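Excluded from the complex is one protein chain; the other protein chains are retained at their positions.
Chain nomenclature is as follows: A, B and C, assigned in order of appearance, with residue numbering initiated at 1 for each chain independently.
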Amino acid sequence: MRTKHLFLAGVAILAAVATTSAVPGGGTVTGKVTYEGTPAKQKPIDMSKEPSCAKLYATPPTTETVVTGPNNALENVVVYISAGAADEPPPSQSAVLTQKGCRYLPHVLAFQVNQPLEILNEDQTSHNIHPLAKINREWNKSQPPGTPPIVDKYDKMEFIPVKCNVHPWMHGTFAVLKNSHYAISAEDGGFKLPNLPAGKYTVTAYHESYGEQTQEVTLTGSETKSVNFVFKARPY
Amino acid sequence: MEETSAQQAHVHAPPEGFLRKYVFSLDHKVIGKQYYALGLLAVCMGMVLSWLMRFHLVWPTTRIPGLELLSKAGAPGGIITPEYYLSLLTMHGTLMVFFVLTNAPFAAFGNYFLPIQIGAEDMAFPRFNMMSFWTTLVAFLVLILAFVIPDGPPISGWTSYAPLSAVGKDAGPGMGWGMNLWAISIAIFCIGSLLGALNFIATTLDLRAKGMTLMRMPICTWAWFITSCIALLAFAVLLPACILLILDRMAGTSFFIPSGLVISDRLQPHSGGSPLLWQHLFWFFGHPEVYIAILPSMGIVSHILINSMRKPLLSARVIIYSMMSIGFLSWMVWGHHMFVSGMNPFSSLLFSFPTLTITIPATIMTLIWLGSLYGANIRINSASLFALGFISMFVSGGVSGFFLAQPSIDIVLHATYFVVGHFHMVMGVASIFGVFAGTYFWFGKMTGRMMNETLGQLHFWLTFIGTYCIFMPFHYLGLVGNIRRYSAFVNDFTGPLMPLHKFITIAALGTGAAQLIFIFNLIYSRYKGAPAPENPWSGTTLEWSIPSPPPWNNFGGKHPIVYHDPYQYDVKGSKGDYIMQDSPEPSAG
Amino acid sequence: MSSTIYQPVRTPPPALRGSPLPAARVAKVLSGAEGASQSGIWVGIFAITMSFAALTSALFVRQGSGADWTHIALPSVLYANTLALLLSSATLQMARRAITAVPPVEPRAVPVGLGWLMATLGLGSVFVAGQFEAWRQLAAQGLYLATNPNSSFYYVLTAMHGLHVLAGIVALALVIGRIAASRATSRKSTFEATATYWHFMGILWIYLLLVLRTKL
Partner (left out) sequence: MGKLFAVVLVVIALASAYPIATRMYVMPEDISTHGHAIDDQLSDTMKEAGFSFLGAQLVLAFFVFKFAQRKEGAKLTHLPGGAKLVVTVAFIIVGAEVFALGVLGQKAWANVYFTPPRPDALQIQAQAGQFAFYFRYAGVDGKFGAIHPDKIDEGNQNFFGLDPANDIESRDDIVSGELAIPVNREIHLLMHAKDVGHSFYVRELRIQQDFVPGLDLSVHFTATKIGRYEIVCTQLCGLGHYNMKAYLNVMAQDDFEKWMKQKASEL
């Protein structure tokens, strides 16, 4: 009796997973993120207090709060399905944040709820990682060179600013998302959300300085819909 | 009948049962031993912490196997993180200053010998006495609880400067519950110490035996008495300071936190507080605390020196008056810790002068000790060696005070290893030497068995040479401007200093290992030591007039009558070259 | 060397020196005990004074340091409380007159004294209750511990003083119990010590009230 119930439950779960997970050959949402106006001038970072990092750069690197490409392309924008797609179990391979040359690579790291997160220190100095989480549990750890990677995961969706307490200029973003349908706009501002089953979706674009924009899109089959975002840039 | 009622009126009945005898004992002797044990535990922990710090400083990338078991976040893969280094530093300082330097020479020996030396059957308030120990123990447990909570111990140093210590977890790892535990622990410790000090004072004032005038009290009794007066004021100030700190942390008040602080990218919700207020309150306690640590050892050492020299000091009174004036001056000098803190530069001058003035009584005491050695016949044994070592250490640590007492020189030496060397020598090592001397001198009385001399002297030589090897170089580092409280030396100029740092670390590990001899000696002698006679050192004071160990009521229900000043040595009496305080025979004059 | 360094055990160890307790010393021991509790209480008072001196000087420093100091109007009930505390000191004096007078002023001295002691206890409790009421009134005005520096200090000072008064009340209850059970030994000393402490609480409160009223 009981076993039968368990079996049915199992089937139900399997079915649910089958319907929600990405179907190959589904529809695709693609597009471009751009800005209008003059974005803030990115300032060179003075790393003289950390010679082991400073010596890695011929010319000092600049801040990355607003990274732009040719013809008003806006980089580092997280584009994801905020509604319409069901939550998905996390993938097993971990998202990796690397600290190299006293910067976060990548500057914006997107991964799924409960997906393993791995943080590496490839510098000769010890770093401190302090994700300023508000919804998730906040923590603050240092990572001296030669220590094992810090492994962690987040169990709620949130955009988390990440900072290094030792090197004030080191800032990045964790995008903790509910499903696998996300992309980060490239140098040309382009992004692509493939393998979406038919349905009505809300597409959201998040930028660390300019905030969020959302658009609705409906997919019927395996067609490709284009969605573009335009952010307003401020000089200061 | 009358008598028994009198007994009940003041003296507790003989203890019954294990708990009353050894755990919740009202007997000042047991409580003294309990304090000693607590101090011993704390000093071992503090020493291990200092080993870890020294090791990390010179071999920063070498794994310390097993350390990640102590703290996974603090030492990932056995490599100490910067914040964990600061945690170790904070706990080392707090354990050593509060639970070792305040407990061992003052609370431990004071509890055991002050009542005996004045001919009392116990402290004035035996229940308070027991409470003060157990409160202190609770404070200790609360403090080390910080090691096991996920947050880890606080990282703001034993001085816990606000606002770093006051703003909460945004200030960094360990500044959440770790810091709360620290503040609560110290507040509890204050209560315990206040009870203890109150007890010491009342006992000294009211329970002296017939004929035991104040000036007939042994020098160490005087030292404990003066110390308890200082402690009474000092901890009475630290307690409210801790309460205000706790409120700033947990209730959102702004006593020490000014407005507009941005910490970890967050604007702190406080306004108008004054960080300097904490510094003033803390150092108003903090500087007298230094004398709470050193005065008892001065007393113990004088007591032992006189006995080993077999003749009185040039003047015991001068020593007592010097200790009084040091205790008095210690209330006017706290500002010399704050010369570069942004305090009004004129008040720096005001603070500098009394600070320098303290060198006068200190020098007088040193010269009295030295001068008294002249023409003596010094017995050399572990106790007297450590007493002589104390004088040497006290001088070495004292002279560096000349520098730090001057604001202008403090500009370059403040917060360097010079300061670390200074206070470790004068307040740390010197007063610990006093404790060692006291232990070798009184162990027989306390346990009924003598400590092993051979091991004792071996322990002395290794410790004496070792501590100089550790703490003298600290001064050199400071003179170059090497900053203290750094978990790694990343400055360009510190490279050439690393050999010296390595030397210090090796010396520290070695000297630390030498302390195992002492601990072994304690345990070995406790069970296998030669039985202790009633008066092994042919001493004159009352503790030598009763069996070793003394009965529960010290004088077996009798009340000694005191006929002499404490140190009747070098007189041709019937029993040899000394007359005991309670023996009716006439003194030499 | 270890054996030669100190005198070997003299066997058998001689009897303890010192005189057996003479009758004359009994009084001395007793008065020693009494003296102890007297000087004990004075030392305690000294420490408490020191603590409150630290707190109030902190108050003055804080008042000067920040621009955010806003004076709060003290709840009027405080003055009633003050009156209660002062009265309690008076009743305590009456109790002392009745109990400690030798020879007893009247046969029923002790019961009368007990009555006065009860009154003292009652007034003390009234004071504490009144302090709570004062807190309630402040809270009603939206003034809490962390509202502004002045309220912070108000709560801290009144709370710490209140705790000390509560300790005094416990001591009083103890004394009443002992006297009621008429235990002869060291009754006087405890009583006297408690009385001293209680009067000090009154004086301390007056001082705090003045400090809290001052507008620098």
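In the analysis below, a contact is a pair of C-beta atoms (placed from the backbone, for glycine too) under 8 Å apart; a residue touches a chain by one contact, two chains touch by 3 or more.
All figures in this text were calculated on a predicted structure; none of them were measured in a lab.
Trainee: Which candidate, B:145, B:490 or B:509, sits in contact with the chain we can't see?
Mentor: B:490
Trainee: Among B:164, B:231 or B:293, which residue is in touch with the absent chain?
Mentor: The single option touching the absent chain is B:164.
Trainee: Considering the whole complex, not just the chains shown, which residues of chain B touch the missing one?
Mentor: For chain B, the residues touching the absent chain are 81-83, 86, 155-157, 159, 161, 163-164, 167, 171-173, 257-265, 267, 272-276, 309-311, 314-315, 318, 340-342, 345-346, 348-349, 352-353, 356-357, 359-360, 363-364, 366-368, 370-380, 385, 388, 391-392, 395-396, 399-400, 402-403, 405-409, 411-412, 414-416, 457, 461, 464-465, 468, 472, 476-477, 479-481, 483, 485-493, 570, 577.
Trainee: In the whole complex, what residues of chain A lie against the chain that is missing from view?
Mentor: 40-41, 43-50, 63, 65, 125, 128, 142, 161, 163, 165-169, 171, 208-209, 234-236
Here is the rule we use: only the chains that are shown with their structure count from here on.
Trainee: Where the centre means the average of the CA atoms, what chain is farthest from chain C?
Mentor: Comparing chain centres, A lies farthest from chain C.
Trainee: Please work out the Cα centroid separation of chain B and chain C, and write it as a whole number of Å.
Mentor: That pair's centroid distance is 30 Å.
Trainee: CA centre of chain A versus CA centre of chain B: separation in Å?
Mentor: The computed centroid separation for chain A versus chain B comes out at 55 Å.
Trainee: Could you say which residues in chain B touch two or more other chains, in rising order?
Mentor: If we look for residues of chain B contacting two or more partner chains, we find none.
Trainee: In the complex formed with chain B, which residues of chain A make contact?
Mentor: These residues of chain A touch chain B: 125-126, 128, 130, 132, 138, 140-148, 150, 161, 163, 165-166.
Trainee: Taking the touch rule as given, give the residues of chain B at its contact with chain A in the complex, in rising order.
Mentor: Result: residues 60-61, 73, 76-77, 79-84, 169, 172-173, 264-266, 488, 490 of chain B touch chain A.
Trainee: Which residues of chain B touch chain C in the complex?
Mentor: 2-3, 5-10, 119, 124-125, 194, 197-199, 201-203, 205-207, 210, 232-233, 235-237, 239-241, 243-244, 247, 251-255, 258-259, 271-274, 276-277, 280-281, 284, 379, 381, 444, 450, 452-454, 530-538, 545-547, 555-561, 580, 582-583
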